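Please find one structure pasted underneath; my questions will follow.
Yeah, one chain of the complex is gone here, protein chain that is, but the others are all in their spots.
Each chain gets a letter, A, B and C, in the order it is written, and its residues are counted from 1.
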Amino acid sequence: MNYQLILDELFPPIKNAAIIGEVASYIPELAHVRPEKFGVHLCCLQGGDYFIGDHSERFSIQSISKVLSLAMAFKIEGESIWKRVGVEPSGNPFNSLIQLEYENGKPRNPLINSGALVICDILISHLDNPLEELLSFIRKISGQSSITINEKVAASEKAFGHRNAALINLMKSFGNIENDIDQVLDFYFYQCAIEMSCLELARTMLLFSNRGKILSSGEEMLTSSQTKRLNAIMQSCGFYDEAGEFTYRVGLPGKSGVGGGIVAIHPGEYSVAVWSPPLNPKGNSARGMRFLEDLTTKTGLSIF
Amino acid sequence: MNYQLILDELFPPIKNAAIIGEVASYIPELAHVRPEKFGVHLCCLQGGDYFIGDHSERFSIQSISKVLSLAMAFKIEGESIWKRVGVEPSGNPFNSLIQLEYENGKPRNPLINSGALVICDILISHLDNPLEELLSFIRKISGQSSITINEKVAASEKAFGHRNAALINLMKSFGNIENDIDQVLDFYFYQCAIEMSCLELARTMLLFSNRGKILSSGEEMLTSSQTKRLNAIMQSCGFYDEAGEFTYRVGLPGKSGVGGGIVAIHPGEYSVAVWSPPLNPKGNSARGMRFLEDLTTKTGLSIF
Amino acid sequence: MNYQLILDELFPPIKNAAIIGEVASYIPELAHVRPEKFGVHLCCLQGGDYFIGDHSERFSIQSISKVLSLAMAFKIEGESIWKRVGVEPSGNPFNSLIQLEYENGKPRNPLINSGALVICDILISHLDNPLEELLSFIRKISGQSSITINEKVAASEKAFGHRNAALINLMKSFGNIENDIDQVLDFYFYQCAIEMSCLELARTMLLFSNRGKILSSGEEMLTSSQTKRLNAIMQSCGFYDEAGEFTYRVGLPGKSGVGGGIVAIHPGEYSVAVWSPPLNPKGNSARGMRFLEDLTTKTGLSIF
Partner (left out) sequence: MNYQLILDELFPPIKNAAIIGEVASYIPELAHVRPEKFGVHLCCLQGGDYFIGDHSERFSIQSISKVLSLAMAFKIEGESIWKRVGVEPSGNPFNSLIQLEYENGKPRNPLINSGALVICDILISHLDNPLEELLSFIRKISGQSSITINEKVAASEKAFGHRNAALINLMKSFGNIENDIDQVLDFYFYQCAIEMSCLELARTMLLFSNRGKILSSGEEMLTSSQTKRLNAIMQSCGFYDEAGEFTYRVGLPGKSGVGGGIVAIHPGEYSVAVWSPPLNPKGNSARGMRFLEDLTTKTGLSIF
């Protein structure tokens, strides 16, 4: 499969079409990103990097970080994390309190805000410096040692983070948060503020196509079984209340962020990262969704 | 992969373990089924049937029929069916009215009761005798001409069908049902009352592993793209509010029924049907879930 | 208190103001009513009828009938009716299924559609000809022997009654309906189609101001305690999700109907009926609400 040819063919029509959707504006730092930014990077397990557009420019990965902190927590604690968070799609917006209240403070899954807060709480209970360890984990997998936080974004997340504060206080009232609320929120806001490029994200996510091993070194970061299960969770829960739509149209496990990034994995084949800031009404990158749908249609490859 | 060896190894420990769960009892005909019944049938795309236990005994396929009528409707009408029903997991029990009311009478997906009623309505609008055509479709795919309805089950479904009557009346009030309510309900109750064995179900579902073609004849019943999309819907929505759990533990698209049957597909590899009547609290066959989890763990094969 | 003077003063400014709101249009028979119709009739316990505008023209009383059938059922069966229906405000629109599903088929109160259907079911279980008995009850209290049903309205209610069919089927599935669904629905649609004038409604409701006794004859139709309790229910539940607003602004127990009628009671003082078809967004007569607020403000009399 000549992926570069496919990228070169699929990219321009989307790039040239009118931009639909709105750049996330709940914090000023995200609102200032230029909407025409658009990049793709695909890493093939057989070897080979394929890319186009703004693939090497860093952006705020936001909720894509949830997959990475989940992977760390799952590696450390294993199946017992499911006592505190589920694996079911929420069928609701990413920051809904309703389900959380009905279900007594146990989040539906670790890829919505409430679940990611529980994962942060778990990591804080296990690690002295969870943020530094998370960054090390990502730098190691991606092979990119300069990946870091945007402090202004982190501060802005905190300043406008009342909805997340509501979620964590509700979970605390149900006894599902062990550590200090402000400490958990801080870690959460910092992880959302990690900046990576499509190149860096695709390299990182290649781990999930490769049964948990770093391709270059062969080092096993996750077991094959853990990797499959994380992929399954991305498939079920990676796109908030558009998870079914993404599964239907793209047919790959993946995760989106409000910064406009989407990552997706074809187990045994490739990983891919797309970035285009304008979001559709469900909060997922409009061009990113479109590009990935075209990609799996064109290649005829999906997991289904 | 020696599937027969795997079946012979995995089956006895589950068969010999204490039975957990309850046989569906909302209609007398289902309540009378013996709980110790247990069968498995696996059809390999490479050729070969593998089976164990009560694999050739017919049972009430119930909601598994929803996949088959959906396939027919999708084949006939194509993407326009999504104007009237979604592809998102519901995150709620199979017969909940709540979501339907909030979402103005458009069911979340075609594999919950409300969505299946819309699919029945679509088929009635297109076909003179939808029940006969559905049976013909199934008989053709499975190569089993004697597959038919259990009239007593159908009558019993109707007698106890007030919840489904509530669903369809609610959708009618939102303008999402075109035909006479009783006609749609009758067709729905009849399709639930189809009886098939694991053997017959596995042969039928092999179509979905084979990109829409009947293996024996090569005839294309669904396009490759349609088949992928139907598999994606099964992945997202096949197990009510346990869809994420099934994806996590089994990692294959599938569909369950309250008769105790579960079908699952590994695209390009095999189809499998399991039958064990006692249900877990979410309404899915407890032993069936367990067997399929062991199967994908043992074979190391899942789509993830 | 010179009520006629007050009516003469309050009526013209409302009559002359621009009409706000929409006439109910879910059935053609209601949609054809002229929006400028406006009448008031007040019956004083001290004796005396005061009225203005279209007070003697009959209109469809719709949900106001719920109070009258409730009074009959309460008289017949007493406190045991509360096993099947509550006395709490619903906080939701009049025909919501959501609460009913969460609360296992027990309606919040007898003045929303689901609760009124349960009351109809109770009356059918007790009476050979509940509709005739209900009409007799109303004719006797009001002293107006010609009060009857509009058959066209009843037929139309039935033709567009899918939402009510959904409610009753849901309750049937929870075991909270004893009789045949169609029989209960028919009785319900007929009671909604009773036609009365403001004069007739005010005379009827005077019973509730007079501790359950017919003023002219002194005959006790309800005990003093029963009357107080029915008034309390009207206070809590008479105006769907605007019950609190009505209590706040008007401060009297009452009941509205989508035909544009509102009745209200000042225990020990008077009963009043207002009719103006255009409804506010909550489904209550806009001018009716306004008039009653002005009336209690002007007289300085409310129960609070």
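Just so it is clear, a residue touches a chain if its C-beta (ideal position, glycine included) is under 8 Å from a C-beta of that chain, and two chains touch if they have at least 3 such contacts.
Keep in mind it's a predicted model, so treat the numbers as computed, not measured.
Across the entire complex, contacts from the unshown chain go to A, C. Remark: the omitted chain is touched by one listed residue; of C:Met1, C:Ile19, C:Val33 or C:Val87 this is C:Val87.
As for the chain not pictured, it touches chain C at residues 86-92, 99, 108-109, 224-225, 227-229, 231-233, 235-237, 241-245, 247-248, 251, 253, 267, 297, 300, 302-304.
One chain is missing from the display, and on chain A it is touched by residues 96-98, 101-102, 162-163, 165-167, 169-170, 172-173, 181.
Definition applied: only the chains that are shown with their structure count from here on.
Look at the contact of chain B with chain C and you find the same residues on each copy: over half of the numbers used there are shared. Across the assembly, the mean Cα position most removed from that of chain C is the one of A.
Here the chain at the heart of the shown protein, by mean C-alpha position, is B. Averaging C-alpha coordinates per chain places the centre of chain A 55 Å away from that of chain C. Averaging C-alpha coordinates per chain places the centre of chain A 32 Å away from that of chain B.
We define each chain's centre as the mean of its Cα atoms; on that basis chain B and chain C are separated by 48 Å. The set of chain C residues touching two or more other chains is empty.
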